[in-house]
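With one protein chain withheld, the remaining protein chains of the complex are depicted in position.
In this document, chain identifiers A and B correspond to the written order of the chains, with residue numbering beginning at 1 in each.
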Amino acid sequence: MNMNRRRFVQAAATTAIAAALPIIHTRSAFAADPLKIGYVYVGPINDGGWNTAHEAARQEMLKALGDKVTSVYVENVPEGPDSERVIRDLANQGCGLIFGTSFGYMDSLMKVAKDFPNIKFEMCTGFKHAPNVANYNIRFHEGRSVIGTIAGMLTKTNVGGYLATFPVPEVVSGINSFQLAAQKVNPKFRTKVIWINTWFDPAKEADAARALIDQGADVMTQHTDSPAAVQVCEQKGIPTFGQGADQSQFAPTMCKTSTEDQWGPFYTQAAKAVLDGTWKAQDEYWGMKEGAIKMAPITHVPDDVKAAAEKVISGWMDGSYNCYAGPIKDQSGAVKVPAGSVLSNDDILGLNWLVDGVDGKIS
Amino acid sequence: MKLKLEKRAEPSALMLYATPVGAVILTMIVGAIIFSVIGYNGLGAVYEVFIAPVATSYKWQDIAIKASPLILIGVGLAVGNRAAIWNIGAEGQYVVGALAGTGVGLLTQNATGPWILPLMLLAGIAGGAAWGAIPALLRNRFHVNETLSSLMMTYVAIHLMNYLVAGPWKDPTGFSFPQTPLVTADQSLPDIIPGTQIHLGVLLTLVIALAMAVLMARSVFGFQVRVVGSAPHAARHGGFSEKQTVWLVFLLSGGLAGLAGIFEVTGPFEQMSLGFPQNYGFTAIIVAFLGRLNPIGVIIAGVVLAITYVGGDMAQSALQLPNASKGIFQAMMLFFLLASDILIRYRVRLVSQAAPAAQPATAKSAA
Partner (left out) sequence: MSIDFLVAVIITVVGASTPILFAGLGELVTEKSGVLNLGVEGMMLIGAIAAFATVDITGNPWLAVVMAAAAGALISMVFAVLTLSLSANQVATGLALTIFGTGLSTLIGNGFTGRAIKTFDTIFPDVLAKDPFWKVIFGYSPLVYFSFIMVALVAWFLSRTRPGLILRAVGENDVSAHSIGYSVIRVRYAAVAFGGAMAGIGGATFPLVLTPLWAEGLTGGRGWIAIALVVFAGWRPVWLLGGAYFFGLLSTFELYAKASGASWTAILPSEAWAALPYLATVVVLAVISVSKRAGGNAPACLGKPFIPSA
């Protein structure tokens, strides 16, 4: 019996090795055409938000450029050393263009970029520069101002709820533009903010949404990755909005519209530039005009509200609307943007103060 | 006929070393089958996860870097488990060690000199040991079950870290992102192999693990740990204090976990952020078991686990295998190992149900 078992173990080992042998292959490393493009995602591609939007955009780029490009992605890559490993791996695999799609990849990406001067790198929401690194971002606040306009007109209590993660500039800018747009149509409007201090915890997001509603908010929006808060709003009959992608399936009557991130046009343009040899290390900050942000259909609202929202959209398109046009005061009442001037892109990308009318502190 | 377990007179040395290898091989076979059944390229998955990282030379440095914290924490835990003292809070000790070292780093942001890095490393050891001392104190003073208390303290540590990283220790120039400033040049572990990311911490980890192997095999301390674990009564008669062993085990494993934490800060991470806890402290428990609670075994097991991490990424980009797969492979590996553990102390026999009585005697004489 003993011998038999030993022989079995041996046999099993040989089988495993034999089974593995036929598929041992050398990694194809020829980097000629087509252009290989790598994507690094911070979460799962089907999160229904941020990463789904990037993945859809990658597909759009692949469709647009056909057999001139190939592409790989790696999902669920934690920020930190793991991302450096993954980015380096994509570089070693022969990618000619690599997109890092989360802010936390910036330092890793800069390190790898230094070692691969011939590969082009694009860093989403980043701010550091190198000859082969460019940054790209979306003017999210344009979408938030559409939402704010609707919220300001729908509210009865004049209190809007805003569920936020951490006070990073993108989130702060979202809150400010929501409040500024809302108070433009409803001067009594105030925004109540809860910082939940976590990037992802659906149950906590739902509880925080309930807390905001129970404290008097009768319109709500959120800057979190799961649609948990949107679902709570549907249950409680509170108008709400999706972020990142159309989230109306989670709140069929209460989700009035969603901001949809459209990275596709940019991905196609960047890949084309690399193919043509015209790529430059130049930051891009696109909005509605460039098709980088789109609103999902505006539904279940009175006609005048819909008209006002659509006017904001067309205003962004033709340049006649800007939520960051002065005068803008911060929470202490100090004038941050005087009348006649507009908050600059650099200021928006580094926002660390909340506008007057927002309740809640930046911790 | 039926399968019967018979106790061996002595644990089988062959099985002790054969079973981990068997567990890995069995994981590969079963993994290939399971992933094929659910519609992936099963053989390809196993190849990418277990073999491709080894077959691709530029991935070796990634394996070394990823294995390093697992090994360093794992050798510490192996000692404790030998003494039947269950520190499952290494994750917390890892985090607090990193925090203590980072604290020194924040105070020395504007300073220069070769003394800074060693001071941070010492702070890391002290921080980890201090966090480990809490369950030790609770057990020795109040007879508190150290498994539960060390687990609870882990979550306290992680929330403490979240507070510091998103609050007072946040990088003032970092656009409010919840992370500390990057370490300065004098706070970074130097790379020891030019052209790679392999840092001094990897080498030190290896040295420490080998030193622990000698310590466990040759020293009184090693003997004490083994006796306390395997024969507590004999240990008491032999004059070994259980309380002293608890202290030693927790300070040692906590200190090593803390050192692993500050190695990660001054090496690969270069800062602390909310994503800093990577479950190394929990994974190291698997590493300790897979390595048979033997420091040399832990080195090998740490490398095997690191391969699955690195291979998991490769399988994603090569086969679009979901990221969750590597957790399934890792858990299966441990399941198979734990299941086969019994072969060390028992042998499996086919016995005919008619005549079971004579068997034990034969077994004894055979062994």
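Everything below uses one rule, namely that a contact is a pair of C-beta atoms (placed from the backbone, for glycine too) under 8 Å apart; a residue touches a chain by one contact, two chains touch by 3 or more.
Not measured: the values here are computed from a predicted model.
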**Complete:** Touching the missing chain are A, B
**Message:** Given that one chain is not shown, which residue among A:210, A:272 or A:294 touches it?
**Reply:** A:210
**Among A:36, A:139, A:192 or A:223, the residue in touch with the chain that has been omitted** = A:192
**Message:** Tell me which of A:226, A:240 or A:257 is the one touching the absent chain.
**Reply:** A:226
**Prompt:** Among B:36, B:162 or B:241, which one is in touch with the chain left out?
**Reply:** B:162
**Prompt:** What residues on chain B make contact with the chain left out of this view?
**Reply:** 38, 86, 88, 134, 138, 142-145, 147-149, 151-153, 155-156, 159-160, 162-163, 166-167, 282, 285-286, 289, 322-328, 330-332, 334-335, 338-339, 341-342
**Complete:** Had the left-out chain been drawn, it would touch chain A at residues 43-44, 46-48, 52, 161, 192, 194-197, 200-208, 210-215, 217, 226-228, 231, 249-250, 359-360, 363
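To be clear about the criterion, only the chains that are shown with their structure count from here on.
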**Prompt:** Touching chain B in the complex: which residues of chain A?
**Reply:** 1-2, 5, 9, 12-13, 15-16, 19-20, 23-24, 27, 38, 44, 72-82, 84-86, 88-90, 92-93, 103-104, 107, 127, 166-169, 172, 197, 199, 350, 352, 362-363
**Residues of chain B that touch chain A when the two form their complex** = 18, 21-22, 25-26, 28-29, 32, 43-44, 46-47, 51, 55-56, 58-59, 62, 65-66, 162, 166-167, 175-179, 182, 197, 264, 267-271, 273-276, 278, 310, 313-314, 316-317, 322-323, 347-350
